[in-house]
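Starting off with a structure, shown below.
Heads up, one of the protein chains got dropped from this complex, but the rest are sitting where they should.
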Amino acid sequence: MNVSVKLFGAEAKAAGLREVSVEIGETTCLALRDELARKIPALAPLLEKCRFAVNHEFVELDRTLVASDEIALIGMVSGG
Amino acid sequence: MNVSVKLFGAEAKAAGLREVSVEIGETTCLALRDELARKIPALAPLLEKCRFAVNHEFVELDRTLVASDEIALIGMVSGG
Amino acid sequence: MSVTVKISDGPLPASAEPWSFPGAGAVLCFDGIVRPSEDGRPIVGLDYEAYEPMATRMLTQIAQELFERHALLAIRVEHSRGHVGNGEVSYRLRIASKHRKEGIAALDEFTDRLKKDVPIWKTARAPLSGEGSGAAGREGSGVRGQGSELGDRRE
Partner (left out) sequence: MSVTVKISDGPLPASAEPWSFPGAGAVLCFDGIVRPSEDGRPIVGLDYEAYEPMATRMLTQIAQELFERHALLAIRVEHSRGHVGNGEVSYRLRIASKHRKEGIAALDEFTDRLKKDVPIWKTARAPLSGEGSGAAGREGSGVRGQGSELGDRRE
């Protein structure tokens, strides 16, 4: 399945991208994370501190993804 | 020595007075407190929780008083 | 160090005028508002009495102590005396600091100290006959006469 992941802040800067398209075999956030680390090595050291948001809600890594999901990688935020 | 003591809040209410004139032998706040309790029995139960202010500053009970001092009895305050 | 202390007659303005301080990252404003009941009984407001100039001096002293304990940039405190009706502001404390945590700590401490050490007293004013239920004719528990400024100010 092909999914698109939005990137922000330090992750967008490390990847040099605001959105990345990833092909995943197993359709979980965990598999997506592994694939992101493989595809964009500069992201790898940041992923430990990141969470995924699916359809604008934080989810656990075992969350199953479907093609219509809006997926975002959320690292350290800095509002205020 | 004759001193005048300003009263506020619960102490003014208990005494029914906003200012009271007291004749003291020993010129300390402690002696003044004892004399206030004797002269106005309704004040006696409140005095334990009161402080004296002399010339607009809180003082200890061993403070010596002089005739020109402005003396106030300050109990529980309730600003805010 | 910037400290402003002001005790004034009647309620404070409902809306605080603009206030900040160069370099501040956090500006806190606390409004203390008179609530419509006191000890479970309806009231129309509170009458405040301040022993001056001691009240102003104590407020200034507390502000100075907090400057030393926290890294503050500016404190401004205002307090009413006389009558303040329900819903009106009787106390406004503003603190400018570089960072939030120190400002919040100072705001809390300042107000604790105010309620312990500043010679200001409030007296609840109950509704006049017809204004409220269960307290008809009662008019607070304040001291009358003997030169009471508050007594003189009651309508």
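In this document, chain identifiers A, B and C correspond to the written order of the chains, with residue numbering beginning at 1 in each.
FYI, a contact is a pair of C-beta atoms (placed from the backbone, for glycine too) under 8 Å apart; a residue touches a chain by one contact, two chains touch by 3 or more.
Only a predicted model underlies this, so the values are computations on that prediction, with no experimental measurement involved.
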Left-out chain, listing which of the shown chains it touches: A, C
Of C:77, C:107 or C:126, the residue in touch with the unshown chain: C:107
For chain A, the residues touching the chain missing from this view: 6, 8-9, 12-13, 16-19, 53, 56-58, 72, 74, 77-80
On chain C, residues whose C-beta touches the chain left out of the figure: 14-18, 20, 22-36, 87, 98, 100-101, 104, 107-108, 111
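Methods note: only the chains that are shown with their structure count from here on.
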Computed distance of Cα centres, chain B from chain A, in Å: 71
Rounded Å distance, chain B centre to chain C centre (Cα mean): 25
Computed distance of Cα centres, chain C from chain A, in Å: 51
Per-residue multi-chain contacts in chain C, two or more chains: none
